[in-house]
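Only one protein chain is missing from this complex, and each of the others stays in its spot.
Think of it as A, B and C in the order they're written, each chain with its own count starting at 1.
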Amino acid sequence: MSLSTTKTAAPPKSAPHEHDSSKAARSNLGLVRPDHTTGWKDWLTTVDHKKIGAMYAIFSLAFLIVGGVEALAIRAQLAFAENNLVSAETYNQLFTMHGTTMVFLAVMPLSSAFFNFLVPLQIGARDVAFPRLNAFSLWTFVAGAIVINLSWIFQAANAFGWFTPIDGRTDIVPSAGWFGYAPLTGDQYSGIGTDFWIFGLQVLGIASVAASLNFIVTIINFRAPGLKMMRLPVFIWMTLITSFLIIFAFPPITVALGELMFDRVFGANFFRVDQGGQPILWQHLFWVFGHPEVYILILPAMGIVSEILPVFSRKPLFGYSLIVFSGAVIGFLGFAVWSHHMFTTGLGKVATAAFSLLTMAIAVPTGVKIFNWIGTLWGGRIKFSVPMVFSLGFIWMFMMGGFSGIMHSAAPADAQQQDSYFVVAHFHYVLIGGSILSLLAGIYFWLPKMVGKMWYGKLGYWVSATVVVGLNVTFFPMHFLGMIGMPRRTHTYLEGTGWQPMNLVCTVGAFILAVGIFLFLWDLIRTIRKGPPAGDDPWDGRTLEWTIPSPPPSYNFARTPIVHSRDPLWAHKHGKASLRIGSVEPDPHGIHMPSQSWFPLLASAGFFVLGLSMALKQAGVPFCGYIAIAGLGITVLGIYLWALEGPGGFHVHPEETNS
Amino acid sequence: MLGISTKRLSWLGVPLLLSGCNFQARQSFVDPKGIVAQDQYDLFLLTVWVTAAIFALVGGALLWTVWRYREKKTDDPNTLPSQSHGNPLIEIGLIGVSVALLVVIAIPTLRLIWFTNDMPNDPESNLGSWFDGETAEGSDEEPLIILAKGWQWWFSFEYPQLGITTGNEFAIPAGKTVRIELRGEDVIHSFWLPKIAGKVDMIPGRNNNMWIRTDEPGYYYGQCAEYCGEAHAYMQFRTEVLSEEEFEKWVAERRETPKPPAGKDWNEFISLSASAPEELPDTDIVQGARHFFGKGTCVQCHTIDGTFAAGKLGPNLTHVADNRSLAAGWMENINPDGSINREQQLENLYEWVRNSEHIKPGNLMYYDPNGLQNVELSDQEVHQIAVFLQSLR
Amino acid sequence: MSHAHDTTAPLEHVPTGLDNKKLMMWLFLASDCMFFGTLITTHLVYRKIYENVGVDPIHIFDIELTTASSFILLMSSLFMALAVSAIHKGSIKSFRWNLVGVIIFGSLFLAGQVYEFNHFVTHAGLTISSGTFGSTFYVMTGTHGVHVALGLLWLVSWLCYSFSPRFNAHQHAIDIETAGLYWHFVDIVWIVIFTAVYLIEYV
Partner (left out) sequence: MSHSADPSMDREFLLAEQKKYFTFMNLAFLMTALTGIELVIIFLPFPGSILIFGSLVFLSLIKFIGVIFWFMHLIYDGKLLTLIFLFGMVLASGTSTALLFIFNSDRVDQTLPFYEEGIIAHEAGPGGH
């Protein structure tokens, strides 16, 4: 795609003192920078947002499989009444880890993969604002994820008799639920699984907040010339709102987890009932985080769908400003409805009524989005490519999840639905039908850009069909299971309850869903290996990322684009000449590329040591307190070296090499 | 295309699912029998109808749009569809309609929040004005109060006005308002009796309460609905709604305390048991009682009214053989029709004491540091304890 | 010295004209509002629901000392503002002296807090396990103390770095300003804690 060359004056630049050669330079510390490396060294030290995004995607898909296997084990156990496939303790560990894994290790990082890959490309930037901080976020996420999941290894070691915690408790995998309600998570009632959970989540929280700060700065400051806020793609808007939600929602959970840690490790009394602690406070703090977290999971999905629908309807998004505005309203209201997770805790009339009404109010901006999506389709020329099929499935399934959400908002009716399978059905429709479907749509949409290979064959349609069918067969009957009284988080149930037939249906559905995900992975791998070349713009796209080659070169844009409208590429192709994308005169020194670095990885490794050894300290493993301090030392050392090595960087000259 | 049509096909499965679903199931909240549950069900149905109507409209619009504006072979590839990007009037209109529909749900919701949260017996309560009867303001009659406590993993029910304590089962009179005080004794539990009323949590350190009332005598099943640890799934309870006379009878029965298997009274039995066991008759029941109070360490956790067994950590066993269930509702103790097969019951009691760790994994009777895991009991001794337990009615 | 020098766009392109690091620090501080908000709320909630916390805060608090601590932190904030002003003017010498002032006052504050904690534990018997009051008080003020300590570490690092030949007033002014923002934030958190935790007990 050749861009017209509307020229602006080249910005004056001070002479850069970095050297331009493709040889690795030395940092201020005198160490050789890991620039221009290849293979694993390159991946470990990269600061390139595209590679970091790809790694987020790989890790999150891996954890999606882990969480999925946990889900299948849960469903297999529940298929028959009074089944004994897994023990009660294992079952509790499975559903705890399933929830934690899916929320923190699968859906959030998969969204993050899209943020990383797309944000600079869609706003016409070279990279994110702080590339090394971005690498740090990735590796800290990996550190936290490994800390939590290592508990399975220690549980296995315990089964073989190689490892026994000092208090003799054998629940080494977290088993208190992803919500971790005190006092069940107190040291009286649960073993070191809870410690793994606490420290893993704390580390993950650092990763999320650091990444979000980075994205906000990037979106606010790194937009290409002419890309005003109200010209941003909706996906970028939703990224911005999600990032704001993360930076405001994670502090409360950080504090709550910290207080829980003080209870468990240092004998504080935040949630210790006999000393005056109020467990209900944990619930409040958790849901002050937990409800915005729900929107952290769904808003990126809405952004992705808002990008895909216009492309395949060949029409602009209907009601752009209203969609953006309603996204912001959803985000803001997300902080005002947390207690609707606690309608049965005896909040009192006024609080219950207030939270009930506010929850209903959220249905309005959500409905606005759905109306606008239909408005986008209306009058378009709808092409049923795979991403579009997934997006349409998303709207349908998300609507169903939304409607059961409205049912929950009526607090007295919710007193029957709360903690029953009705709720399980509701949030799986929202999270699978909402988040996962749209993330799959996004993968089908942007993978060609990511790897430069195009999907081929009809497998994509089969994936969408299997996933949607599996989703409905699994979760639709759960509405009825909830209505006939099956509570959540139960390891088994009696024959006489009448829950058997539909549980069997759900289990069958879960395996259909698993087949769908398996087909998807197969399609993904075969496309990456053998797909035909995708070309720059395979879908007739509308936004800036489709103006550059696929896969994008390391420097993204050879010339910084100048944008004159919303949907710049569409306007460029079909609009008036005045709306064509311009470009900034390139810098004669070439494009400045940041240097790669080992130190973000080092700082994250410190968190890994810290988290793991704090959990093991609770198990009574000797010297772990000192190792934890050493871990903190590693992090501090990493940050110092990172700061002292200097920014570095080198220049590339795409115009020379390309022309 | 495929994705859409399959999605439609999946709807064909719904009737099949419905046929596999028994809405009269014993914990079904769509088969309400109490006033609170009935109101909650009505509100639920209202939300279902409202959302179903929206779903039909919006979903229909979606399907129609997708069908109508699909790409056709006849479309001219060189022209673009209309590039409209918004219509404020339509959007404001749709927002208005959504708000109106939500108001339809909001008004009865608010009404019911006040209705279910007003407690009988509270000075500022308006419950009396909601429906006529004994809870009206200024009425002399006190509602029956039940103190329900959640333990890991069983329920205890105390009647402070009547001086009765039961475990995992309680009875209430039909047609009377009952106020239930809820307490969590260790971790958070939740009291859920789906056919009578929605759940309210039992939170340690916090006083919660609810009221229930039903006019239909019968037998109802409930369960803990807040995840409370390893044996959460096994934490169930049952409620018998009795006519007023039957309730009086039940209260009288439950107030009776068991007699010792030998000797004049329990003190004598215990002293004999300690000083001169050979003077006691060598029957299973006597030996069982001795194990219960001695070697079996049962008294550390269980109470039998009228004796010095006053443990708090386990259910009250005063009338354990009259209970319809064992092991927090997990095992049947009485036939569904109410008749009693004594041999079967003995077998159950034996099984429960002998194999509790398999029947209810994680239960504290076995796994507590002072529990049965550290008590050596032969099969015969367990049998004797079961015989003694069966005598408690 | 700050976390990341490696911003990739020249300022000329920045649509808002705000420096990346400064923007990021403000975002972090906004996030930290929620952090300290939650900690202070935990304390206030327990103070609200328990009339009797087993210990009379007025008796154990030494309000004169705490007021002095507040004054000390305010003074350190003043020096910080002057240090930032100095570095903008390019006067490294004045910058260093002001920074030394910040570090001295900051250390004094920390010393005051250590003295206070020590006094509470040894004389009033208030430990982290003393009901909810001990837990919320120590964790809240302790977290604030850790923030102060981290800020000191950061500023001491800059003081050392200012002697390095690589230090350039022009180039590093923004880093100093960012560190300063953090330091001032620690000060305003203390302003809130001083009122909401200490003074309010006397009303």
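Observations, loosely collected:
Basically, contacts are C-beta pairs under 8 Å (C-beta built on N, C-alpha and C of every residue); 3 or more make two chains touch, one makes a residue touch a chain.
It should be emphasised that the depicted structure is a prediction, and the values quoted were computed from it without experimental measurement.
Looking at the complete complex, one finds that the omitted chain is in touch with A, B, C. In the complete complex, the residue from C:60, C:104 or C:159 that touches the missing chain is C:60. Screening A:144, A:310 or A:346 against the full complex identifies A:346 as the residue touching the chain left out. For subunit A, the list of residues touching the undisplayed chain reads 220, 248, 252, 273-276, 278, 281, 284, 288, 335-336, 339, 346-348, 351. Where subunit C meets the chain that is not shown, the touching residues are 11, 16-19, 22-23, 26-27, 29-34, 36-38, 40-41, 44-45, 48-55, 59-60, 63-64, 67, 70-71, 74-75, 77-78, 80-82, 84-85, 88-89, 122-127, 130-134, 170, 173-174, 177, 180-181, 184-185, 187-188, 191-192, 194-196, 199-200, 202-203.
Counting the whole complex, the residues of subunit B in touch with the unshown chain are 183, 204-208.
By our rule, only the chains that are shown with their structure count from here on.
The most centrally placed chain, judged by C-alpha centroids, is A.
Spacing of subunit B relative to subunit C, judged by their CA centroids, is 51 angstrom.
Subunit A and subunit C have CA centres that are 32 Å apart.
Mean C-alpha position of subunit A lies 37 Å from that of subunit B.
Not a single residue in subunit C touches at least two other chains. Subunit A has residues 276-278 in contact with two or more other chains. Per the touch definition, subunit A reaches subunit C in the complex via residues 11-13, 28, 47, 125-133, 209, 213-214, 216-217, 220-225, 227-228, 247-252, 254-256, 258-259, 262-263, 266-270, 275-278, 281, 285, 288, 560, 592, 594-595, 639-640, 642-644, 646-649. Across the complex, subunit B is touched by residues 87-89, 92, 171, 175-177, 181, 183-184, 188-190, 273, 276-280, 313-322, 344-346, 348-349, 352-353, 356-357, 360-361, 363-364, 367-368, 370-372, 374-375, 377-384, 389-390, 392-393, 395-396, 399-400, 403-404, 406-407, 409-420, 461-462, 464-465, 468-469, 472-473, 476-477, 480, 483-494, 496-499, 501-502, 505, 574 of subunit A.
Residues of subunit C touching subunit A in their complex: 1-10, 12-16, 18, 20, 23-24, 27-28, 30-32, 34-35, 37-39, 42, 45-46, 49-50, 53, 128-132, 134-136, 138-139, 143, 157, 166.
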